[in-house]
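Step one of this worksheet: look at the structure below.
Here the complex is missing a single protein chain, while all its other protein chains stay put.
Chain nomenclature is as follows: A, B and C, assigned in order of appearance, with residue numbering initiated at 1 for each chain independently.
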Amino acid sequence: MIRVGVVGATGYAGAELVRILSGHPKVKLTVVTSRQYAGIRFDKIFPSMAGHIDLVCEELSVERIFKRADIFFLSLPHKIPMEIVPFLINKGKKVIDLSADFRFKNHTIYSAYYQQHTAKDLLEKAVYGLSEIYYDKIKSADIIGNPGCYPTSALLPLIPLLKAGLIDSKTIITDSKSGVSGAGRSLALASHFCEVNESFKAYKVAVHRHNPEINEILSHETGKDIKITFVPHLVPMTRGMLTTSYAKLKKNVTAEKINEQMKSFYSGRPFIRLLYDNKMLPDTIRVRGTNYCDIGFVIDRQTNRIILISAIDNLVKGASGQAVQNMNIMLGFDETAGLISVPYPI
Amino acid sequence: MIRVGVVGATGYAGAELVRILSGHPKVKLTVVTSRQYAGIRFDKIFPSMAGHIDLVCEELSVERIFKRADIFFLSLPHKIPMEIVPFLINKGKKVIDLSADFRFKNHTIYSAYYQQHTAKDLLEKAVYGLSEIYYDKIKSADIIGNPGCYPTSALLPLIPLLKAGLIDSKTIITDSKSGVSGAGRSLALASHFCEVNESFKAYKVAVHRHNPEINEILSHETGKDIKITFVPHLVPMTRGMLTTSYAKLKKNVTAEKINEQMKSFYSGRPFIRLLYDNKMLPDTIRVRGTNYCDIGFVIDRQTNRIILISAIDNLVKGASGQAVQNMNIMLGFDETAGLISVPYPI
Amino acid sequence: MIRVGVVGATGYAGAELVRILSGHPKVKLTVVTSRQYAGIRFDKIFPSMAGHIDLVCEELSVERIFKRADIFFLSLPHKIPMEIVPFLINKGKKVIDLSADFRFKNHTIYSAYYQQHTAKDLLEKAVYGLSEIYYDKIKSADIIGNPGCYPTSALLPLIPLLKAGLIDSKTIITDSKSGVSGAGRSLALASHFCEVNESFKAYKVAVHRHNPEINEILSHETGKDIKITFVPHLVPMTRGMLTTSYAKLKKNVTAEKINEQMKSFYSGRPFIRLLYDNKMLPDTIRVRGTNYCDIGFVIDRQTNRIILISAIDNLVKGASGQAVQNMNIMLGFDETAGLISVPYPI
Partner (left out) sequence: MIRVGVVGATGYAGAELVRILSGHPKVKLTVVTSRQYAGIRFDKIFPSMAGHIDLVCEELSVERIFKRADIFFLSLPHKIPMEIVPFLINKGKKVIDLSADFRFKNHTIYSAYYQQHTAKDLLEKAVYGLSEIYYDKIKSADIIGNPGCYPTSALLPLIPLLKAGLIDSKTIITDSKSGVSGAGRSLALASHFCEVNESFKAYKVAVHRHNPEINEILSHETGKDIKITFVPHLVPMTRGMLTTSYAKLKKNVTAEKINEQMKSFYSGRPFIRLLYDNKMLPDTIRVRGTNYCDIGFVIDRQTNRIILISAIDNLVKGASGQAVQNMNIMLGFDETAGLISVPYPI
């Protein structure tokens, strides 16, 4: 059995990794680290999982833990991963990093939005873990830069249409809405119940760090220099992300053509559910707790724009679920291993 | 004292009218009608108001009620208002209609989205009750077509910029988000707690009836044929509406220029709060229960687009508060009478 | 493979049965009925499950469906089950009924709170499906009267203490709090989002039908005539039930004694999690989506009362999960089959 470690296990994405990996049929979770809770049993921090995991959180020390797992998931603030990934790779480990440290090919963009990159040589080696798009590269990757939640929800509907030349790449506007768990478990007034409940707002308008991440992937996929306008919003709910993207259609593009392209592009992909044929639109509640990305669209004929709508669970397909999906692909497991349970009706 | 009646008092907009009018210093609420609750005291239906109103709901019969009030607020499903407004106008009453029946100048647009209009001759007489924009006409109006909630939130930030030629009218996209009270008090699965809670979704994408309402006013204000793309979404909260609009800036338009135009356009308007100078963005929780429209904006220099954000309480500035604001203007009261109380911190 | 049918599949408990049974390793779901949605694919009603079930809802007709399943779950309004269960039993089927029709041994109590019982002869045969308490009888039962959600959460902590004579049976007060899904999917003002959100209230105070159900079981278990005071409340959340029960301790009863009795009574029961040793108290969020009943307690020494607190998911251990647990016991499967997935951290 493959042994896995979760470094940074007590944030929400880390805990969600622990949830999925504890129930995964092909791996054994052997290490969980937490700076804040070192020395404490994991199920004291997350008592919902009592009876399912008996590991104790330990301080992060790669020297001490590297031998005890074959693959490591890093769920840490950016900057720390690029300090420890070289060591792990050097020891022959595989790494799936949920931070931004290994998402960019162009380190100058990374530097502009984060800080100096200190492991530039590994960027070339790293694969952007948008599973459906980079499936083949992921198979043989040793380092995955796991995508941000917003980029996942924005890119999956846009890429097939851009690649097929069905929409005008200069007109893309992406208006995203995220549940509060996206802000993490660290205390902040912005996540304080009474400040969020009965509140809806935009934040980091046109300056969010996921904007250059989306731009880079879209540009890479099309060979063009694409810059989208990106505005994230906060929804008073725990989990879920809905992304509404707008673009001008190229001439004579019909709904049928869009539908066909989506269907053929995502043919056989187990976590993409295309709703057009059922004339339905995505709703975050229908993907809650799952690794699905539901995609729907509507054409506004009066303006010849397409409205693309996608829904994911920001902690699953937007983070930990996709990370495990990537592990499955890397290790040759069934892509859905550990990730398929019947979704809740409500 | 002016006597006022609320026709259709037991929906959410109607009850909000009752709330505001019961506390209004210049008017006396004398009539409340309700088909569903005729014969029952109003405060049995809305016990929060026990001690503040002792009226009994009665069946709607204009013949029976018209003598008992000088001005009528209609909070009814569309179609009924156009059947009873002619009678009320004929009797010399003033009418503020919260339905769509008197919002459109062009009855063919109304017919396309609602049904045949049966009181076309009154459309010319009716004034669109967007208080800040049509203030002068409202002063002398007898019929107000009170704006929809989405149009109110979308039009207030857009009109000043379009009139000053600062944005490109062909590029407007409006992505709106509304609390659930906007769907009314009628039972529906779409308002059932467990279907809405922890859910976020778009609905009536590019086919919502507020789209042509926005188009008509923008076109009328600019003399151009403007068609925007409009997508409403549902937020799991009771009250509040946030609208994010996108448009290309004309050449060389700076943030300062936008700010100056907003400030001069809304100078002295008591319910518009412009947030740019404070570098803040609107949040629905800050206008909850108030008649304010908070407006902020951000310029995305990488794409030369402006992002306009406005927040209102959909039941107050988006419906009943603006209706009372219009009454205040019509009757020569202070515009803020009955509408100013210090907002809650949370 | 055992074939199972869900009669009344499109209410929340029914849909939750479909969810669990679709993922159950030992059974095949073959029939789903729905009066309201007959002829429509189940996953059109509950699109979250698209890709997991392809059955079409059909009208309820026992004659037509009985051959297609070996065991039937009934998730119907009371009264209908007692009309169809005799037929199903006669055909050799096993039945797990989620209504109140087969919960009472004493049909006069049933009649007093519901209506005349028309299948009295089957009451003797029926077993009350509180799995941990009636495990042995359930093994050989053909009809299960599946417990109500409130009784499940109230009885599990009370029974061990009453049976061991540790608390005074005349002093029991049970104050329960339920999420809104307990009120079902039928439209009602009491489940309308804006009426429930930001609201907390008691309802059916001391007249709820689950009160006599609790009384009967407690009386049966102790041989005394026990009547508790029972007050249910509604919490603005979708899933979850927390029950706080109060009772006078018998003389010299210590916390250790309570703890020992709980531990020995529930030794080996996979779905009971006793929290005392961890000095923790139950929280509904920790059992969300699971079949667990978490139990904690505190002793108030100043009044010599014990406060017992239990948390369940009202739709799982409080309804459909326990129903499947009962099926597992009846059919000799592992008691946890289909019911164990790692709980979410949030």
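In the analysis below, contacts are C-beta pairs under 8 Å (C-beta built on N, C-alpha and C of every residue); 3 or more make two chains touch, one makes a residue touch a chain.
This structure is a prediction, so every number in the text was calculated from the model and none was measured.
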Looking at the whole complex, which of A:Thr238, A:Thr303 or A:Ser320 touches the chain that is not displayed? A:Thr238
Touching the absent chain in the whole complex: find that residue among C:Gly51, C:Gly184, C:Pro236 or C:Pro270. C:Pro236
For chain B, which residues lie in contact with the unshown chain of the complex? 12, 15-16, 18-20, 22-23, 44, 46-53, 181, 198, 238-239, 273, 275, 278, 280, 283, 285-290, 341-346
Sites on chain A contacted by the missing partner chain, in the whole complex: 12, 180-181, 185, 187-189, 191-194, 196-198, 236-238
Given the full complex, what residues of chain C touch the hidden partner chain? 173, 175, 177, 179, 194-195, 197-203, 205-207, 227-229, 231, 233, 235-240, 242, 244, 246, 281-285, 288, 298-300, 302-303, 305, 307, 309, 311, 346
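Here, only the chains that are shown with their structure count from here on.
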What's the chain with its C-alpha centre farthest out from chain C? B
Measuring from CA centroids, which chain ends up nearest the centre of the complete protein set? A
Measuring from the mean C-alpha position of chain A to the mean C-alpha position of chain B, what distance in angstrom results? 39
Multi-partner residues in chain A (2 or more other chains touched) are 198, 238-239, 283, 285, 288, 346
